[in-house]
Structure formats: structure tokens, C-alpha cells
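The complex appears here without one of its protein chains, the remainder shown in place.
Letters are used for the chains, namely A and B, taken in the order the chains are written, and counting of residues starts over at 1 for each.
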Amino acid sequence: MNLWARLQELRRYPSALVGLAAVGLLILMSVYAVVRYPYSEAIRLWRAGELTWLEYPRNAAPRWFNWFGADLPETISVTHERAKALHAEDLGGGVRRRTLSFSCDFLNGGGFPKELALFYEATFTRTPPQAVLTWRTPDGREIPIGTQVLRGGGRYIISADAALVKRLGGRPPHEALFAHPAEPGKPLRGRYELLVDLFTFEPQSEAQLKLIVYGQVHGWAGTDNLRRDLSIALLWGAPIAMVFGMSAALILTLWYLFISAVATWYGGWVDALVDRLTELRMILPLLPILIMVGMFWSRSLWIMLAVLILYGVIGGSKNYRAMYLQTRSLPYVEAARAYGAGNFRIIVRYLVPRFLPLTIPAFINAIPGYVFLEASLAVLGLGDPVLPTWGKVIQEASGFLYMGSSYYYWILLPAALLFLTGVGFAMVGIALDRIFNPRLRAI
Amino acid sequence: MLENLRRLGTYAGVRGLLLFFTVIVAVWLIILIANMGGAMDKIIESQIREQVGAMMQNPDLQQLPEGERKKIYDQHVEVLRIQYGLDRPFIERAFRYLWNGITLNLGYAERIHSDTGSRQVRLILVERLPYTLLLWGTAQFLLFSTSVFIALILSRRYGSFVDRLVVMLAPTSAPPAWFYGIILILIFASLLKVLPYGGFIDPLAPPTFLGRALSVLKHMVLPVSSVIVGGIFATIYSWRTFFLIYSSEDYVELARAKGLSSRSIERRYILRPTLPPIVTSFAMMLIAVWMGGVITETVFSWPGLGRMLYNAIAQNDTPVIVGANVIYGYLLAMSVFVLDILYAALDPRVRIGAVGGQRL
Partner (left out) sequence: MAKQTKSAVNLVNFGRSESATLLRVEDLKLYFRTTKGVVQAVDGVSFELGRRRSATVLGESGCGKTTLARAILRLLPRNVHTFSGKIVLDGVDLMPMNDEWFRKEIRWRKISFVPQAAMNALNPVLRVGHQIAEPLVVHHGVSQDAAFKRAVEAAKLVGLPEDFLSRYAFELSGGMRQRAIIAMALLTNPELIILDEPTSALDVLTQANIMNTLKKIKREFEMSYILITHDIATSSELADEVIVMYAGHIVEHSPAARFFKAPLHPYAQKLMASVPTLREDKELEFIPGQPPSLLNPPKGCRFAPRCPKRFERCAEEPPLFSLDGVSVVKCWLFAR
């Protein structure tokens, strides 16, 4: 069929090509998302409490901020294996002392670390190990941090230690420990060391330590207030939006095609019934109903999709009706009736194929609406409880918007992706309309 | 002329009746969906609680010991339960709910109050209407009128730079108004700090009418702008396309041949016949607007119907949520009705065809 030839005409419209590029990008994102983080994995990661994300910085900005000269630090993680053993002593009676050096090179001049923490895992029977901590700066100053009792597993948040804050003169440790002595507002660049004097009191007692210097930037999308890497949500938002939008659009477009053909062909009471049903759909408020579903039933995305489709199949679409009315008296249709073709056959073989090309722009143009509908529900707080979607991210971010904080990227990144999706499909859709809609071709 | 009005009146009457039946079905469906989650029963129960609570305010009863009071309370509740038919089979309750819904007897809210302190859902919601109408009416009017004006100009200049610009920018109307609302807030309220984040009026505004009016206007700038920005290019594009299509009609060419001025042709031969389908697409847009309004009003904290619905979600206030659905249903039905009448007034084919004309 010359369908392919018609589609080639898209090349004439630069906006359509831009739109296709956007859609292509989204498809690539979706494929990558599903491959990199399979469905159950993505849900697990996104729902996980802080424990999964403990080693990520909170509200970190995207890494590419540094391309614009920000020079913000990334998270540095020094594991036990990378620590240098400086000294080991056996003090008798099962007591051992080991001195370990956890060193890290802090080279960013644009900002201090966000947090400073020491994670530990200790095994013991009765007496927990202890660690005496000293901080050594690149210029040789040694600042005592304190002694920590390593009871089992946990973390010592150095930057939240109130006593340490007081000792350091009221400044939070993650800044004070890194401050340049001459210019206290800027960090001193160089090699820092956390010297750990680890005392174990039992022969079998052991401790594993990890120093985390939390950065201010992370990944290509930053992190949220629960320390989650936003790139997961931003990536997964793509396949969810596409599946939701495209399946709703496809099913309903095909339905309207079919029902309009049936209604105008049979005419009479069938047509009147479809008319009344269409009217019914027009006055049923979709979003409030979906809100009711979300509040009283379930917020699952798939339930919402199902309700949306059920809503959509009530009645037909006004647009198709006028066009079908003209076809009733077409010569070849009348000829088909004359040779005794059954109603169904005429509908399926003559009417529907005639309007199939028109459904292509209709399908594409319907997608953005549904994508934003899903986002709307999420922004209202009725989004799917487990799936990471763009609307969800915006909703979570907007809670912090009014506090005057500057986490703009948190809102703007998902917003940009939503915009890309909506506008991308719309660009292709408008161009397709100009190609397939006979009335528009005449202009 | 009188004949015209009579015909229109008949048409309006017929449409109104048909629409009313559709409303009944719509309300019934809303109630059905609501009650799938047991919401309807919850509403009645809250209504009972409200009423019994009011009854228990009686000072005589207040003096009785705790146990006694509880017994009387339970008794009253039981009486009312029977009275409201909560012990009846579902089908009977469904009819009662339907009747309540249609007559807008929407029960009492669980937590929300109206501005006057009442807990009547109907009052709560209806109070919000003027705010919503003010915002959306203004926004739609501005969007509509500027789009028609510009589109008419563009249809004369097919292929010009502005024309092609509009066509290129038409897809920017894919995101809904609230999306642009968030962006505008980020720019003008958060970054530039020249316009308010939201709300209806500045509590510190001067108490004069002018002072208050100006404050309201200031608060309307961003929400109205987000509606306009979010819709203008596609609206202009669609009108201009309509005009272009309709200006290639045969009767337009004959009008040109007749030597009518271009202004006259635009008015009577392009604009007038295009109005009916424009009204239809406007109806579609209006419906989408009512829906999207929920979030836009929320984003801007505009105290309208949409925001109230959001509040009800946040506070888990079932009667208000269900009541809002019913009110929205009625609002949509009224919009459809008004637009149908408008269509009939503009397109004689509908008026005359409906009452049965013949070809002469």
C-alpha cells in the first residue's frame, strides 16, 4: 500500500524529524532502563528504605553541574581493604591494637563534602572493639575525633556528632575538617587521612570499617532526599510513560475507529445509542473518577490504565462520525450492498480500511494526553505506590519547592523528560495529520 | 426571528431532557464506582455521626454519666441507620444514593469545613465555584479571543514566517496547564520573586475594593498565564487550519467573485460557518480544562473546586471526594448543554433538521 510512501513524506517536515528523534531517544531510554534495572529490581531499589541507599549522598546534584565550573566533590568511599595498616600490636590478654589509615584525596575546590560517616561491622562475644579516631589534614594538622565503641554493625555519623561540632568551634565537622586554614570558606585540597586506632579485646573479635566522604554531586540525575539515585526513576519513567500512553492510545483509537464505523453504518437506534453513550462519557469526569479509584480501590498503575480504557470505550469519537457519514453513499459501498455483502463485511472490508490511515495521526496525537494523565495522578499523590514515574518524582520534589531550597534539578529533570515526551509525540502527530488528513492536504 | 427562537427553544428542551437522563446514568455510575470501595456507606455513616453528634449536644444529655450517654448515642445511631436504610440490601441503598446524588444531597464532610463553618458537602463545594469560574472563565476567554484574532490574521498569511512559527510551536501545547504552571512558579516566584507562589489574595492587601481587586489580579497572573501559554499555539494552529480549510470552500470563492470586501468575507463566509465545528472543539477543550484544573488550582493554591478536591484527597475526606465527582458531572453536563445550544444557534442545519425540515 502507499502507506509507506505517505510516511516517507514525514521527511519534509523538520519538526516531525525532531519529534521522531525525541521518541527514538525515549525508546532507547526505555530499553536501557529495562535491561539495566529489570522490573522487579527497579521496584526493589526504589521502594527500599534508606538502608539500601545509605552510602549515597542526600539531595546531591547531578554530576554534570561540574561541567559548568561548579567543581563539586563526588562521594569517596574508602573500604577496609584499601586502608593501609600502619601498625599492629599485641597488647596481651587477647587485646590487639592496630592502626589503620583510611586516606582519600579531596581535590575539589567548589564545595565541602555533604556528610562524613564511618561504617563499621564488628564481631565480638562480650566486649565490643573500640576505635580511636584522628583526622589528619593535607597540611599535617591532626585533629582528634573521638573514640567510638563498635557495637555490632552501624555507622558513626561524624558530621552529626554534636560534641564534635562544639569542639570544632561550632562548625559542622564535614566543613571544619576540610576547611582551608587561611580561607575557611573554601576546602583545603589534598590528601586527608582518618587514622583509626582499632582495639579488639577478644582473640576472635574483628571489625571492618568503611569511611564515606559524601559528595555533593552524584550520577547524571543527582539524588533525592531519601538518597535514591534519581537516574533510576528518570530512566524507568520512560518505559512506564510509553507503555501507559501507547497502550491506552492504541486500544482506544482502534475502538473509536470500529465503533464509529458500526454506528454510522447501521444508523438508526445503533447510532443514537452510541451518541448517547458518547455524551455520557463526556459528562463523566475522568480525573475525579480516577481519583476515586485511587482513593477507594487501588493506586496501581495497571488498574488506572484499565479504568481509563473502560472509560474510553463508552461511546465513540465525534471526529470520526462526520467523515463516516460521507462514506455511506459512496458508490463502491453501495455496490457492495448491491451484491449482497453483509453489514459486517462492509464495515470491516470497506469502511474501516478507508479510515485506517486517519487513525495513525489520531493514535500518535492521543499519546501525550495519557502520559500527562498518569503524571497528573502522580502529582496529586495518587501515583502507583511502587513504580518510579516522572510524575512521582515531581510530586516528591514539589514538597520541598516552597521551602526555598535550590533543588531545581529534582523537578526540572523529570519535567524536561515529560516535556520531551509530550512535545515529541505531538510534533510527529501534527505532521502526520497534515499528511493523512485529506482536508489538510488540500491546503 | 421569532420562529428561530421557537425552534431553538424546542431544540433546547429536547436536548435538556436527553441530557438529564444521561446525567442520571452518570451519577449512578459515579456512585457505583464510589461504593465499590464502600465510600457511599461511609458517607451515610458520617452523616449519621454528624446528626447524632448534633443531637447529643442537648444539655440534658450532657449531664448523664459516660455509660448512659454511650447507650443513647448508640440507640440514636441505630435508629438513623434503619432510617437511612443501611440495613437494606444494596439495590435499595443504591437507589437512595442515586436520588441523593441527583438532588445534590451530598452529605456531610468528615473533616473539611466550608467558609461559613458548615460541614455540608454541597455547601463546601458550591462555595468554591465562583473562584474556579473566575479563574477559568478569565483564562478561557483570553485564550479564545486572542487565538481567534491571531488565527484569522494568520489564515490570510499562509506560509508567512509567523504562520510557520505557530505551526512549529503548536506541539508545545501537549503539556497541560499545570505543567507550565510549575515552570512559571519556578521562574517568577522562586527565582525572580516578582509574583506570588499562589493563593487568592494577599492577606495584607489594603482593605479597599481596589486594593483587594489588584491583589487578586496579581495572584491571577501566573495561573492564567499558565493556561494561556499551555494552550495558545495549538489553539491558534487549530483555528487557523479551520479557517484555511473553510476559506477554500466554493461559497467563499463566490463571495470573492461577488466583490465583497475581505473583511466582510472573513466575517460572514469564513468565521460564521466555521463557528459550529469550532464550538465543538471548544467543548472538547473545555472538558479537558475542567479536569486539568484540579492540578492547576492545587499548584497555585487557588481556592477553587479543584483545590478542594485535592484537599479532600490529602485529608481523606470521602464525602467531599464523591460529592466533587457529582458536582463535576453536573458542571460538565451544563457545559455540554450550553455548547449544544450555541451550536444550534449558529448552525441552521441543526436547528431545522432537528425539528424536521424537508428539501424543497
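One rule holds for everything that comes next: a contact is a pair of C-beta atoms (placed from the backbone, for glycine too) under 8 Å apart; a residue touches a chain by one contact, two chains touch by 3 or more.
Bear in mind the structure is a predicted one, so any value in this text is a computation, not a measurement.
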Item to check | Contact list for the unshown chain, restricted to visible chains | outcome: B
Item to check | Listed residues B:V77, B:A94 or B:L260, member touching the removed chain | outcome: B:L260
Item to check | Missing-chain contacts mapped onto chain B | outcome: 158, 249-251, 253-261, 264, 268-269, 272-273, 346-349, 352, 357-360
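Definition applied: only the chains that are shown with their structure count from here on.
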Checklist entry - In whole angstrom, what separates the CA-based centres of chain A and chain B? => result 32
Checklist entry - In their shared complex, at which residues does chain B touch chain A? => result 18-19, 22-23, 25-26, 29-30, 33-34, 36-39, 158, 167-168, 170-176, 178-179, 182-183, 185-186, 190, 197, 237, 241, 244-245, 248, 280, 283-284, 287-288, 290-292, 294-295, 298, 309-310, 313-314, 316, 318, 321-322, 324-325, 328-329, 332-333, 336
Checklist entry - Hey, which residues of chain A end up touching chain B in the complex? => result 15, 19, 276, 279-280, 282-289, 291-293, 295-297, 318, 368-369, 372, 375-376, 379-382, 394, 398, 401-402, 404, 408, 411-412, 415, 418-419, 422-427, 429-430, 439-440, 442-443
